[in-house]
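All protein chains but one are shown in place.
Lettered A, B and C in written order, each chain numbered from 1.
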Amino acid sequence: MKNKIRLGMVGGGKDAFIGAVHRMAARMDDKYEFVAGCLSSTPKKAKISANEINLDLNRSYPDFKTMAEEEAKREDGIEVVSIVTPNHMHSKPAIAFLEQGIHVICDKPMTATMDEAYNLYNAVKKNDLHFLITHNYSGYPLVRELKSLVQNGELGNIRSVRGSYLQGWLGLKEEDTGNNKQAEWRTDPKRSGAAGGVGDIGSHTLHLIEFITGIKLQSVAADLSTFVKGRKLDDDASIFLRMENGVKGSISVSQIAVGEENNLSISIYGEKASLKWNQENPNQAEFNKVGHHKQILTRASFTPSKGSFANVRIPPGHPEGYIEAFAQLYSDFADLIRNKNGSKDIRKILPNEDDGLHIMKFINSCVYSSNNNSKWINLDTI
Amino acid sequence: MKNKIRLGMVGGGKDAFIGAVHRMAARMDDKYEFVAGCLSSTPKKAKISANEINLDLNRSYPDFKTMAEEEAKREDGIEVVSIVTPNHMHSKPAIAFLEQGIHVICDKPMTATMDEAYNLYNAVKKNDLHFLITHNYSGYPLVRELKSLVQNGELGNIRSVRGSYLQGWLGLKEEDTGNNKQAEWRTDPKRSGAAGGVGDIGSHTLHLIEFITGIKLQSVAADLSTFVKGRKLDDDASIFLRMENGVKGSISVSQIAVGEENNLSISIYGEKASLKWNQENPNQAEFNKVGHHKQILTRASFTPSKGSFANVRIPPGHPEGYIEAFAQLYSDFADLIRNKNGSKDIRKILPNEDDGLHIMKFINSCVYSSNNNSKWINLDTI
Amino acid sequence: MKNKIRLGMVGGGKDAFIGAVHRMAARMDDKYEFVAGCLSSTPKKAKISANEINLDLNRSYPDFKTMAEEEAKREDGIEVVSIVTPNHMHSKPAIAFLEQGIHVICDKPMTATMDEAYNLYNAVKKNDLHFLITHNYSGYPLVRELKSLVQNGELGNIRSVRGSYLQGWLGLKEEDTGNNKQAEWRTDPKRSGAAGGVGDIGSHTLHLIEFITGIKLQSVAADLSTFVKGRKLDDDASIFLRMENGVKGSISVSQIAVGEENNLSISIYGEKASLKWNQENPNQAEFNKVGHHKQILTRASFTPSKGSFANVRIPPGHPEGYIEAFAQLYSDFADLIRNKNGSKDIRKILPNEDDGLHIMKFINSCVYSSNNNSKWINLDTI
Partner (left out) sequence: MKNKIRLGMVGGGKDAFIGAVHRMAARMDDKYEFVAGCLSSTPKKAKISANEINLDLNRSYPDFKTMAEEEAKREDGIEVVSIVTPNHMHSKPAIAFLEQGIHVICDKPMTATMDEAYNLYNAVKKNDLHFLITHNYSGYPLVRELKSLVQNGELGNIRSVRGSYLQGWLGLKEEDTGNNKQAEWRTDPKRSGAAGGVGDIGSHTLHLIEFITGIKLQSVAADLSTFVKGRKLDDDASIFLRMENGVKGSISVSQIAVGEENNLSISIYGEKASLKWNQENPNQAEFNKVGHHKQILTRASFTPSKGSFANVRIPPGHPEGYIEAFAQLYSDFADLIRNKNGSKDIRKILPNEDDGLHIMKFINSCVYSSNNNSKWINLDTI
């Protein structure tokens, strides 16, 4: 892209996992230049981190407020900021940048609390800026192709959906070891919000189901569990789903499923066909049409179906992975901001503030249902 | 076995799928001779079927009552009968044979109704005979090895379990085509009982979870669905589980999951390790111990763990399948009846009348919960 | 089958692996009764073995010669004999029975030496009896379906083939442990013949390639190795193939590939499509047509293609295995002997004396080529 987008970042300092992923993603397609940051809430650490990744120290800020104000003043100030902090630090920084006219890329879930979610949602709408929430699995080429197959009617009416995201990294009490910052904040209600695993990975699972099917969740019944003694948030959950058009289903979530890494899998069953995809092997998907042999779709091997936003960088059989999928969101968001051809359609598939708020309702509905003996709860009542 | 067990069969005539499987299973290890039958409720068809499979026509009976009485009179009368009829025809024949002192092998689920289940249960207890309910997946060598690993403490305390049995054969309204007898009775409440898919395959899923873990289900919350218009029983379901020792989990069941064949999978997550097994690839299982690489157990490649009842017929890498697993139940039941060495221990792992009744409670609890807005229901209250 | 075939066996006593498999295979479809045997070359052991498996001791013979003569005299004498001894003990017993008018089922490879192979071949032709060589992998339903797909032109002209059979059970010097009889004779040139692994499993691999493609091997170049010190026969080999119609390919064989169990895989590449199958997961095959998605054929899920001899016993998703495939050869051979409808076509797909002799030429050509610096050798010159 001739005219690269100037990008800033809040969070993502030394040792933070996801900040580095965002930067690799932003670099992949060469559409951004990373020029400013407030990489840590500790100003000293922010500076060290900035130095390490070669950032101009004049644009390494001690706090997000200063950063928003100073960058807004500059002619060459950032156009987009990435918020890669823990959940409770999404809303305020995001709003600060929005109010300075700066587009926002925000980690999921949108915020820690419903109140914060509404505030942020309103700020996006008020300022009429672009907001991207990084449900990154929707950037995988095959996921987008599956969405397109559904849209083109290949499955007929959808009947039932099954999603599952199983991890084992919280099988022990990692939050007490003193060397796992992510475990600490993810299991802390003040920083993470009302839910643990459901907020962290249940959110991705629901987004993916809705993204592929184009059908929205209406109500849930949930049974959340905390298996590790003394942990403050759920680390395992089973969720029933009732969606628009009579679609039903379930989501299974765990962070204490020892032996599992990032086992996110989605199955969509329609009247005429079904689709299955697993994130750990993302370059293929199963497509089963009634009366036909099982078909394996492999990334890049097929002509994308009509309207597909599947983008492939390399030939079939050469695997693309997680970073590429993440990069796709950045790439598309850049095109949206630059108002490139097709950006209207791209907008429709990028996870935005509406998704962010809706998924916050999902998370909080699950917690409410579980606290009330798994009774059914409509998302609109949260 | 020198002294073969004389076996009879009720049901299993022409075109019936499961009767032929029972006979292949009984033949595999050469411990039975098949000598009498009432292969159809239609006497003429019974005769034709008997003739086709080479049965002595003098011992092909027009009804189960006559068969039970006549066989009991003979010195060389049957010692065991296999009941392979639709669910509503389990209880009466089984009781008739039990009352003549004949052991019973019975298809699952135990009966169509709870009342019938109690009657049959009581008849077994009263007559002090052996009763085998063919939860055949428990005969797979690796399933038994997994049970043994759990028993030997390899997983530590179990935390959560996930089971799923997905089929697609009822995606269309097969019961109306006129050429699918199994679809007809499976979707008919009079013949099948209160549940469709949950009774047919949900029952297997729960048995397998309990078999491997040795932990019993206490309560369920369920959401049963009927997706095919006009169908009278559930064809898709999501179920929450609460078990002894604080174990929690979920079961997912479908018979409208087009593209699925017999996708039965079980995952068991403990504090120290997890186990995963899938029926469609039954010669291997995944064993993940915290701090170790993922391990793949393959049938016959390992020294069975202490106390394992895993029996292998052929070397590793040569697949054994469904018929072999089924045969294992027949083989073990023969040893039990002949009171062979170890038959006391074998008794503990063969699915019996207690399992049969318990699983009937599970099925009926799921239906009750689903009819009551998915509320939690304790199995003891059914 | 009303009129069961009377079956005898030479070899297959206590502790012998393959004899028990033959008997399970013969029982599966209830077309044979097993009535006579010479189960060991040691008369005492023969008797003990006969007793253990419930054979009438009057028909347990001390040697194959007596057995052939005595059984031929009886009105109810055996009609078929299974020869399940080491290779050097195939030819003489087989000829003895053939000369008494008894059909023969014989383990592979046909014999230990080329001379024996010609003798046996001529005896079959002279006596005009049926001869089955148990290349059992050709009994798998999907293997037969693949053959049919090729025959129906789905692949267009075949170009190249790849076969591989990898085992690890001879990674150590098992033949010296004193408790591995199979290892002893398989590595002994006097009992096994000129080749070790190439004869034992290379033979299966070639048969399967020729069975599926219908195309015959013409010449080979081979590099045989013996990795375990002091072993007398090859335990690893690479082989180039040149076949009719310009088809080329390779076979890879090992018995020292530690970690491998029975990893037999076949790939067939044609102009229009390719097929892939692996014995360790025999219920599915890959079918790739140019311009189409990858397709997975699953056993029993499809209408068999025109002319297919694929026989399925149970529904899709319930795995059938090695014993079932073996049983299929027995079942088909029974139909052939009873001259059932279609037996003419069945004859064409059952491995017979022509295959037996041809594969002996393959084995001995490989040894010759390897001993001559891997030079190309035409099978007709052996």
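As a working rule, a contact is a pair of C-beta atoms (placed from the backbone, for glycine too) under 8 Å apart; a residue touches a chain by one contact, two chains touch by 3 or more.
Just so it is clear, the structure is predicted and the values come from calculations on it, not from any experiment.
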Sole residue of A:Y322, A:F362 or A:W376 that reaches the chain not shown, by the stated touch rule: A:Y322
Among A:N54, A:N179, A:T303 or A:N341, the residue in touch with the chain that has been omitted: A:N54
Options C:G249, C:P282 or C:P319, residue touching the unrepresented chain: C:G249
Selected from C:P43, C:P62, C:G171 or C:P304 as touching the chain missing from the view: C:G171
Contact partner of the left-out chain, one of A:R313, A:R338 or A:K375: A:R313
Residue ranges of subunit A at the interface with the undisplayed chain: 1-2, 4, 17, 20-21, 23-24, 27-30, 53-54, 167, 169, 260-263, 279-283, 298, 301, 313-324
Interface with the undisplayed chain - residues on subunit C: 159-160, 162, 164, 166, 168, 171-172, 221, 223, 225, 227, 236, 238, 240, 248-250, 252, 254, 256-260, 267, 269-274, 276, 286, 288-290, 294, 373-376
Absent-chain interface as seen on subunit B, which is shown: 287, 293-298, 301-302
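Methods note: only the chains that are shown with their structure count from here on.
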Centroid-based (C-alpha) most distant chain relative to subunit C: A
Whole-Å separation of chain centres (CA-atom averages), subunit B against subunit C: 35
Distance from subunit C to subunit A - Cα centre to Cα centre, in angstrom: 55
Gap in Å, rounded to a whole number, between the CA centres of subunit B and subunit A: 42
Two or more partner chains touched - positions in subunit C: 298, 301
